[in-house]
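Only one protein chain is missing from this complex, and each of the others stays in its spot.
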Amino acid sequence: MKQVLEGSMAIADGVRMAEPHVISAYPITPQTHIVEHLSQMVADGDLKAEFIMVESEHSAASVVLGASACGVRTYTATASQGLLYMEEVIYNIAGMRLPVVMTLANRAISAPINIWNDMQDAMAIRDTGAIMLVAENNQEAYDMHIQAFKIAENQDVMLPVIVNVDGFVLTHTFEVVETIDSIDKVKEYLPPINMEYKLDVENPYSFGTLGEPSVYMESRYNLYNAMNFSRNIIIEAAKEFKDMFGRFYGGLTDSYKLDDSQTVIVAMGSVLGTIKDAVDELRESGKKIGVLKIRSFRPFPEDEIVAALKNAKNVIVIEKAICPGKGGILSVEIRDSLFKHKINSVSVNGYTLGLGGRDITPKNIHDLVARAEKEENVDGEFVGLSQQYL
Amino acid sequence: MDFKVGIIAMPGAALSNKTGSFANETPVFKHKTCTGCNLCIYFCPEGVVYGDKKTKIYDFDSDYCKGCGICAEECPVDDIEMVLVEK
Amino acid sequence: MLTKEETHNEFFTMGHTGCSGCAQSMSVKLIMEILGKNTIATNATGCLEVFSTRWPESAWKIPWIHSLFENSAAVASGVEAALKAMGKKDGITVLAQGGDGGTADIGLQSLSGMFERNHDVLYVCYDNGAYMNTGYQRSGLTPFDAYTTTSPSGKESFGNNRPKKYMPEIAMAHRIPYTAVASAGYPMDLQKKVKKAKSIKGAKYLQVDVPCVPGWKYEPKYSVKLAQLAVQTGLYPLFEAEYEKIISVKKISKKVPVEEYLKLQGRFKHLFKGDAGRAEIEKIQKIADENIERFGLI
Partner (left out) sequence: MMKEIRIHGRGGQGSVTMASILAFSFFDDGNYCQAFPSFGSERTGAPVQAFARFSDKPIRTRHQIYEPDYIIVQDITLLKSVPVYKGIKDEGKILINSEASIKDVAGELGGAKEENIVMFPALKIAMKILNKPIVNTTLLGAFSALSGDVTIDSVKKEIENRFGSKLGKLNAEAAQTAYNYIKGDRSGF
């Protein structure tokens, strides 16, 4: 059914369709509406789940860790500082191969304190071993949460999945979302969770043992392999979803007007909508330009990126994060992917925009397209700074 | 499945680790004054002492005894003695 | 009758790598004997976790999970929630475990949250009065004047300059249904308290005094003796509380001067040099006397 929903409501409803058994959360802007909606669903009896409102994000993640280890479906959500406080536990969840699903309402990091959107929080946890998907709009956010459980719980993956949704820009925006009417259809897509190893008094395994030097690397290697393998599962989950529900947003990446593009804009998340509109305008004026959307940031879609960019001249990476002491993050990874495939005909220009909720406008996109034609391998340059504050 | 490597251990698998080799001393149950109080069983940190309250016959599992000497120290009737392990 | 096979402790086995004379492993053995098969345990990072689960070995024959240092209580909350969600909570005890650092310092927040939400979990703090797993650093439960590597004695110091944090009273302040303090020196008393905790629904806190051979610096055979002396001096009062009310205390059978307790331990040996040390021992005696008075131990 098509209806107008606030992003947070859409996400909560997507989570409800997956019927998690245990939800735990601690409030942080802009994640709050999601968990408020979920706790209301539990209070109203629309979702049968144990909802544990904890005393910190560290415990929110720890509660779902403990519950997940018992073999039930679990969910949590956070943002920004909350995520950083959770980070230790996220490593642990991934290390113990527990299929927790989590929403990250992307938000800037202190200091200065800032509640608005960017993706610096996500970038801070990119090596935790969690799969990181990024939603472009609230429809995709809704659908992606259902897919996330399927990916996480795949027997050969067994990793946490973090669904990134831009804070406020998606979580607090009302727009049309088509929800799924039949929970049975979702069940058909997403079968009940079935973990081979769990905390069970009949089969009493020990979880989270001491991994001495003789075994630690092997355990990390297995995780690393599972993450690599998850590429297939993410793509499969998207395709199966399309077959069943008719909606598709790409596998690890998606392309928009790429075929003959000399200039390609690469981005992830909600800014893609604004970029696509700007690209339509540029196309009308005769520019050969297209868009590559990163849908899965971890695992990183190296092959897809190389295939999409190898014939381009200019690549513009629009990134809402910065690595002090280096530059861009996504742009560096893209450049590395091309380098590894010995493609040196492409100039990859990384630009930093939209930090701490700074609006990214169509004019920004037009300006960058003009700039990128003259620049070469820009490394995370800040765009749109106010000279008066420097 | 591969992911259990380093993470998940089988129940009680520690029994394969014979900690008896830690011991420098080992108890000798003299069976002279024993009253069958069972304190040696209670107090053994490893749980290696076994025996019977009625017969007052106690022994220990040398495969795992670390030779701490608590049983001898706490025996209220001095019926346990620690002796050096010959290595 | 216990046979050789049966002594292979059913749910917490031998073969772990705890120190010779470890009072913590003794306590775990006693506790698991009461809790039995239908128990799921969580464990904070610490000695117990390290010595009982060196992969691929595990001394546990119950489902057991270690996550991190500070989240044993939160992980246990999640385990309890999952059992509830599956309709399996009845008949299964959730046991959360931590050392004194993992409980009263870094884990205090998650423990407080677990208490506050009154999860049906028994939390056991094995209190050996310092961070023994990392090599004897001071914790919030390190006793007054004890030497640790981060509260060393020296020309200007008699060791840890603050009294032990009274953790059981912090637990009681949460108005949880049951709080108890026990000791490795009194196994029947410990098991009685575990039995009682097992029968009560809601959050339970049990703190067990577990002497530590390398940390306290004594001969392994004195583990029990020291645990008993801690009680008999009044330095470690054993009691039970329901909600905010103390309902029983273990009376001291024969009051022992603290000196008898201190002199057996290397961590207090700096107090036995000169008049200044003597004055410090007086201060420790005062702590013991105050406990005796406050808890009515005699």
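Going in written order, the chains are labelled A, B and C, and every chain counts its residues from 1.
We take it that a residue touches a chain if its C-beta (ideal position, glycine included) is under 8 Å from a C-beta of that chain, and two chains touch if they have at least 3 such contacts.
Quick caveat: nothing in here was measured; it's all calculated off a predicted structure.
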Shown chains in contact with the undisplayed one are A
Touch assignment to the omitted chain, from A:P27, A:G327 or A:G357, lands on A:G357
Given A:Y26, A:Y85 or A:W116, the residue that touches the chain left out of view is A:W116
Of the candidates A:A43, A:V176, A:A370 or A:L385, the residue in contact with the absent chain is A:V176
Per the touch rule stated above, chain A touches the missing chain via residues 3-4, 6, 30, 115-117, 137, 168-169, 172-176, 270-274, 276-277, 357, 359-362
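The rule is short, and it goes like this: only the chains that are shown with their structure count from here on.
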Among line, ring, star, complete and other, the chain touch graph is complete
More contacting C-beta pairs: A-B or A-C? The answer is A-C
For the pair chain B and chain C, the C-alpha centroid-to-centroid distance in angstrom is 22
Residues of chain C that touch two or more other chains sit at 53-56, 58, 60-62
Where chain B touches two or more other chains simultaneously, the residues are 6-7, 9-11
Contacts from chain C onto chain A in the complex sit at residues 37-40, 42, 49-50, 53-56, 58, 60-68, 70-71, 73-79, 81-86, 92, 109-110, 112-113, 116-117
As the complex stands, chain A meets chain C at residues 21-22, 24, 49-50, 52-56, 58-59, 62-72, 74, 88-89, 92, 96, 198-201, 203-212, 215
The residues of chain A that touch chain B in their complex are 95-97, 155, 158, 196-197, 203-209, 211, 215-216, 218-219, 222-223, 225-226
